[in-house]
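A single protein chain has been removed from this complex, and every other one stays in its place.
Moving on, here comes subunit A:
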Amino acid sequence: MNGQIHFTLNGEKVTSDRHANERLLDVLREDFKLTGVKCGCKEGECGACSVLLNGVLANSCMVAMGSIEGSEVVTIEGYSKTKRFQALSDAYAQTSAVQCGFCIPGMVLACEALLAKNPNPTDAEIRKGISGNLCRCTGYNAIVEAVKIAAREGKGLW
C-alpha cells in the first residue's frame, strides 16, 4: 500500500504517484509541465530550479517528493499571476536585467523570498539574497538595480 503524495501546487491541490525519493524538480517539469522550473545542475549550485516551498526559497532539485506531503509549492508559473511579480517584472524590464533568461525564474523567486522578508534591502542584502542563483550572462548589477526599483515602486506590496 503505497500512498500518493499530496501537496498544493500554485494554489491547487494536487497528487503525485511518484516515488518518495524522486526530485520535486523532475515531477514539476515532467508531470506538471511547469518548465519555468529549470534544471541547471541538480546539486544545489545554480538556483535555476528554485521554487517557494511553504513560503521559503528552495532548490527543487534537492527536495525529495516524500518530504513535501502537505506542503505548498509555488513555481514561477503561479507566482507570475501576482502583483508582486508584475512589480519585479517591470523593474527587470527597466534595467534590462534579462538576457538569456535561463536563471530568471529562479532569480525572480529569490527576489520574492528576499523582499518578503526584507522589503527594503540594501545592495549587500540583495546580493546575499540572490547569492545562490547563478546568472552566466553576468547580469547581476542590473538585477540588483531591478530589486531596488521593485522595492521602491512596488511599495506596500511586500
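Note that in this section a contact is a pair of C-beta atoms (placed from the backbone, for glycine too) under 8 Å apart; a residue touches a chain by one contact, two chains touch by 3 or more; residues count from 1.
The rule is short, and it goes like this: contacts and distances are computed from a predicted model.
Undergrad: Since a chain is absent, check the UniProt entry for it and pick the matching name: "D-methionine ABC transporter", "Sigma-70 family RNA polymerase sigma factor", "Ferredoxin" or "CO/xanthine dehydrogenase, FAD-binding subunit".
TA: Its record in UniProt gives the absent chain the protein name "CO/xanthine dehydrogenase, FAD-binding subunit".
Undergrad: Pick out which of A:V63, A:I76 or A:I143 touches the chain that's been left out of the picture.
TA: Among A:V63, A:I76 or A:I143, only A:V63 touches the chain that is not shown.
Undergrad: Take the complete complex as the reference. Which residues in subunit A touch the chain that isn't displayed?
TA: Output for subunit A: 1-3, 5, 19-23, 42-45, 47, 50, 53, 56-59, 61-67, 69-70, 110, 113-114, 128-129, 131-133.
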